[in-house]
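After the structure tokens below, expect a handful of questions from me.
Every protein chain but one is kept in place in this view of the complex.
Let's look at chain A:
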Amino acid sequence: MMRPRWRKVLSDLIGNLGRSLLVVLSIAVGLFAIGILITNHRVIAEDMVTGYRAVNPANIMLVTTPFDDDLVERVKSVKGVRDALGVHKISLRVQTVHGDWIPMDFNAIPDMGTQAINRVHLLEGTWPPEDKEVVVEQSKLSEIGVGLGDWITVELPSGKTRRLHFVGIVKDLTLGAAAGGGGFFLAAPQGYITPATLPWLDQNEAWNTLYVTVEEGNDEAAIRQVAQRVRREVEAQGVLILSSAVRTSENHPNRIYVDAVVGVLFVLGALVVFLSGFLITNTLNALLAQQMVQIGVMKLIGARRWQVAGIYQVLILTYGVLALLLALPLSARFSYVLLDYLANRINLQLQGFRVVPLAILVQVVLALAVPQGAALLPILHGVRVRIHEVISGIRPSEAVQTPHWIERLQKRFRGLPRPLLISLRNTFRRTQRLILTLITLTLGGAIFIATFNTQAAIERYIQQLSRYFLADVNLTFEAPQRIQRVKNDLAQVPGVGHVEGWAYTRADLMGEGDQVLDTVQLIGVPIETTLVTPILREGRWLQAGDRNVLVVNERFRATLPNLHVGDTLHLRINGSERDWVVVGFLQLAGQNLGHLAYVPYDELSRQLGQSGRGLLFRVAADRANLTLAEQEDLARRVDAYLKGRGYNISEARAGLSVLEKTAKGLDVLTNFLLILSGLAAIVGSIGLAGTMSLNVMERTREIGIMRAIGASDGTIRLLVIVEGVLIGLMSWILASLAAFPISRLLSNVISHAIFNAPALFAYTPTGFLAWLGVVLVLSVIASLLPARTAVRLTIREVLAYE
């Protein structure tokens, strides 16, 4: 037979199922949250690196004029090169299921079955494709809208169309890795074809993109040195390099989003550990406060302190184990739901479900050691309890006085309702407990509000980004067009208002010696442009009289940390090098977009030999605030009209849709934070509900006494609710204050990862109000439920209650 003391543990556990459930849930919810945060933190950071490394990504990417296999073989023998691969990349327009034409990148790769560099993962269908077949990368497939087995119509430069059989879906982790491509989110849909398909698409079979892996693929400096040698070899063969990029084998193109996510998870993880610790301490304090009489009785009948302590340590250990059993599988499962969500959106390849030892270790420590630690003081306090005080119910050692301010309040406002005064006194009579409760609720609330604020900050920033996309239609031509002619033609399209022609090119950003640091996208805008109002962080925007000046985006800060306004950049455009002076720093949608700079149109077009011509056109409608559908309609009409006039258009896209695409990475973070704020709400709510309920449970006896002396059920309910709401409101005020530094911290973590600068700050009333709602509703429910149970008991039962 089980010893009676352990029977007590068991019967305490089962006999008060409601309370046990609350305690277990209070512990479990913290474990659950921390399990998710750590699992996500570890898996996402590890899988990004291992997943990316596993596809053997190119360390050097050169976009060039056509070359053949001879050059590939020569590059393979360059010192430091491990492997090289020539690929033919072309951008052709394809028709979406809605009938629109959008650009799609086709990659013609030799020996696709044994592709050694930039390997793809087959998700569905067949790999490699046969001739005249295409395999499509999954992350952008929805933009085309076709299904596996369908035919994709491709428009050739001549205007003819071809139909490719869509036979497979793959995941390509290197998407967005190429320089000057705008990163993953701005990348066009990707198709993979055999080199033999190229002539059928009116393309020559020569390669125009060189992928190189190097021996020391994790050392960026070493890669740059090898890149330098490769460039020399390529150029020595008379091949012109149009753009180049280097990247380590562990530097996933969406690394900044992973960094942001990992940073957020780290901050929240640390906060949740604290929250969980306080929640556990608070819950166990309340639990032991309820057990004081029983502790006194056990000591009365012969129990020594270590025996009493042992009973509660085992009870708490049991709560911890139960919470652990609940939290471990749930957190592991939910972690992977969240990871799947992230992996799909930021193009990660998860390495499969696995147990994260650190997550389990922290959960075990939190479940077993923290409750023991948290309960140590209450247990020590409990075992030292004076028997005669607890069994008589008179405890001068814990005698508390009504705070003076409540007495003053009572004197000043004589009309204050009696229940309110009693509730006020009850709330403040155990200051220590109140402080612990408030810390727990404050931390839960502050995390919730802070995640909301951070999310709002990103959303607000996405709205601000529209200042770069004021045009209703963004047009990209296959080749530069005379601006005046295009303007005249567009004037014939109903609904078109203002039109601007912009110049565009890619340039090499030169470092010391002859070293190419990276590719820069240069956008030449008219000085008087009305279609861009940049978000300037430093310096100024372009102005009349400017010549070789540029306003650069946030990515430059990462590449050149010491770059300041007034400094000179050395750029190589079409083989000729010139100095450009940085006059301002602007902020766009993050470092992922690559190096991008706005320059005066006149200067860039002159250097390109394209004066009076533009590659990009920005079209504003003749009325403001068009919806996305209206912009798309205008884009379709502009596209059709210009095609009819013989123009070759690469893309005609609604401004809002470009904004949406540009901000998609930030959107992922917004949604991720929304999920985390839900998690914070669950932790905070259960903490709130548990604390309130235990507070009321503790006073079951007092409720019985009040009923015995004539208090109606309604009065008791009112007292309990007022007290619950008072605590809830106090915690809300404190949470609102604490949310400010936490919001700032979270925003900073994201800002630094995305923009390399502290850029995002916003406070939205939504989080504050939402938490106020949660606090009020939960305070009432969590106080009312145990109070309802208490008033249902007969007075005799209640007075006998322990």
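The criterion applied here is as follows: a residue touches a chain if its C-beta (ideal position, glycine included) is under 8 Å from a C-beta of that chain, and two chains touch if they have at least 3 such contacts; residues count from 1.
Keep this in mind: contacts and distances are computed from a predicted model.
Per its UniProt record, the hidden chain corresponds to "ABC transporter ATP-binding protein" from the list "Electron transport complex protein RnfA", "ABC transporter ATP-binding protein", "Methylene-tetrahydromethanopterin reductase" or "RNA polymerase sigma factor". The hidden chain makes contact, of the residues A:G302, A:G566 or A:G609, with A:G302.
In the complete assembly, the contact with the undisplayed chain comes from A:I391, out of A:I391, A:L434, A:I682 or A:L784. The missing chain, though absent from the display, is touched by one residue of A:T96, A:Q237 or A:Q294; that residue is A:Q294. By the touch rule set out above, chain A reaches the unshown chain at residues 1, 3-5, 7-8, 11-12, 15-16, 293-294, 297-307, 384, 386-388, 391-392, 396, 797, 800-802.
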